[in-house]
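This is the structure I have questions about; it appears just below.
A single protein chain has been omitted; all remaining protein chains appear in their positions.
The first chain written gets the first letter, and so on, giving A, B and C; residue counts start at 1 in each chain.
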């Protein structure tokens, strides 16, 4: 850590949001009456006074350069007095008071490669994580897969219909920073082999008791290897969670051959209609195939196609599957049901079919 | 074991059922067309040929003397060529081919103290266990409570309406021989204090390692007490399951002050409409108050009254509660919701309310 | 008369429901055992505590089970119940009797025991309640001579039981009584000579109403079901409507998979969506019936809570034609595989359901030679903790 300046400012917290709110928002704060979706990517909110605030939402790769800050700032200045925001799914929103500015803004955004959509459309941005761009424990890349999948799903981002919102998320390892565990479709990087052990460095780099106790399945025990204090991993107990690697860098899990991607379906977060749900395993393993991960793109698309053909209006993927039943989901998508789909973790018993409610 | 006779017959299994089937049953075996409930306790089944078999069902305390075998046999001879059976809930059924014999049979049964009912009625016999009549681990009696509760529920046994079948069961300890874990209303004997330890006899009567490993919570450890090998129970880990007592009689749990009865609701077995369900805790503890356990009788009656007033036709208790929500169940019945209702066993997390789907 | 007054028990002579105390009174004059039972029970009522203990193993020669040893802890006060064992007698399928059969049982039990019984025990047996150690063998001899045999207790196959199925129910999708009898005979050795890690129960129900509660109380639950269309008699549907039934609210609205339509004229069922719950058939027994392609779903693993919490059985074989002898043979083979795997991997006092929870369903399926099917789960796993197999292991599975 470097020297601190004479008068250090600390603990000021974030800037107060009021500084960044458009005047119309301040006036109508808490007094919005309703909203209406004008077209994909565009909506307006109407206040009690009759004020109309237009929102134009554009795609973003999330990983953006400061050049793009300036671009967005310029567009905001040009069309909406400099007011803009980002969404919880990392899209960018321009907040307009002039309806006439909508189409020119869209044209500029298109030109710059930030197409408009998401609002009122079934597919929004893919919530995702760092991948090979920045994280040490990634079993796959994040931004690359997201780009490839979104290129394919672009029509849905721009308004092509699906029965309901379809939230796609990606996390590059089981830590699930993208919190993919409750997404309609989740793309999850996974390791499929136990960590290697650098016996030479281990005792230097890691605290052995912490390492041993980090393992949820108790697969790690202390060991003396060639006279060096180290640890031993019981392969048959390891489920490749990387928890040990998080506390001990001498236990690397990354492996080009056996790392890959799994696909999960049917989660949701909102309380709309049904209660929030976890995503469930659809495909245990697809290979890492950069730069465009065709197997992953194809798998996501297949699920969406089958869903589109079979679900009722308003049915999220998980709601649709619960109605038709999981056996039918596997049948319709052609995804193979394997031993890996059957839960064998702590609460596995709850996932067994404990009734005769079957369809034939 | 005593001396065996010269020519011992063994492994013959039960008598073949065909010997006991009425001729009309043999003729219509697998060819019944439909049944109709004539009145509470009486139904007929009609075969494809038009044959009609009448069934008259009478209450039984299950614990019956051989004198009652003879009584039933005589009645069966008198009215139905000697054919009768018992049901899976321990009622007795007379199988008649002559409609005219129904009422005289009922009159005889009434006179002998075996009132007719159950068929077509919401409440049937209480499936139950041994209690103080025969079991060593009973936390309460079985037959006594059953008699008191059934006296009170008699109108429902004889046809007074409820929205749906209401299956009551009783087990005198957590072993749950009555399998009360899936009953509309379950009465369950429970201990509420850890076992006493007879250090003097323990090593003689029990195998210590078996005893230690019998405890699901790991509350038991070996100990030397006054130089004797014995075990020690950590009271705060004990949940009074009696598993240790089952393998080691030197750890008695029975206690007149702290043994009692808990009430559970909302289980079901059938797959009709909803999937089978476990019963859930309604009342953690009621005292043992022989001979008529008024608190238990009152508690069961209260639940049934509130259910009768609120449920829709065909809704079993568990289905009704799931529709109105557990908070309302507690409100309507006036039963207090306590810390004990919140699960803290293995899968507790699954029972937490993981949504904002609340009623106010 | 009982040795002591029984004012508390006498309270239970009152009231409309048949009284077990009255049953005790019926025999007590001629049975000192029952006098002492009444006395000890009155003590229990007064003191609010039981007075039984288990003790040394008792039984009949060559059998490892069927008798539950029970001793009074008030032997000096009530010597006649010092021994008070129960004998479990394998009931005839679905508890059918003739008056003669009942009288035969009464005679034997009058001669050798207390004269008290449970008709029936929760597992299904005829329970003969209260026998001295010395009477066990002679009683057994008389019972077998009369064609009856012991049921199960201990770590063995327990006495199977079944609903009456085809004998008197129009919904039976397979012959429960026949199969129950056949299995009981086939597995006599497993029934009488405990050699399992713990108990194993079979219960046979002819349809998803599950009138013997098999899904909650049997290690293997065989529950009848059908594969094709529900049989509909539209004229009879019309009769129900005419008779005042509100078909929409009573039937349509209660269908769990919302696959019934009723247009005032006839009823229409989307059978591919039907989950075979029985409700519509239960509600209109004269108009609807299970389809014709009948069989059963086999489920595994239910049990009471000791010690990891209660379990319900879960789907093992989604559909099997139990009316076909070959498929029944296949099932017996599967049962053999299950018992073998359990023998090898089960811990002492570990039920099959608990074993599956411990080793994981997939491993269990590998072990018994069944392929995984999506019908076995209500949903696939939601956690990412997958144990991937080596390629060799995977090939082994094929």
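The criterion applied here is as follows: contacts are C-beta pairs under 8 Å (C-beta built on N, C-alpha and C of every residue); 3 or more make two chains touch, one makes a residue touch a chain.
Just so you know, these numbers come straight off a predicted model, no measurement behind them.
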Contact list for the unshown chain, restricted to visible chains: A, B, C
Selected from B:49, B:222 or B:351 as touching the chain missing from the view: B:351
Touching residues on chain B - with respect to the absent chain: 174, 176, 181, 188, 190, 192-193, 216, 236, 239-241, 262, 264, 266, 278-282, 284-285, 323-327, 329-330, 337-346, 348-360
Residue ranges of chain C at the interface with the undisplayed chain: 305, 309-310, 382-385
Touching residues on chain A - with respect to the absent chain: 1-5, 8-17, 19-21, 25, 29-30, 32-36, 45, 53, 55, 59-70, 72-74, 76-77, 82-88, 90, 92, 95, 113-115, 127-129, 131-138, 141, 143-144, 147-148, 150-151, 154, 157, 174-179, 181-182, 214, 216, 241, 243, 246, 249, 254-256, 259, 269-274, 276, 278, 288, 290-292, 313-314, 345-347
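In this section, only the chains that are shown with their structure count from here on.
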Distance between the centres, which are taken as Cα means, of chain C and chain B, whole angstrom: 13
Separation of mean Cα positions, chain B and chain A [Å, integer]: 50
Sequence positions of chain C contacting 2 or more other chains: 208, 210, 215, 223, 256, 276-277, 312
Numbers and ranges of chain B residues touching at least 2 other chains: 271, 276, 346-347
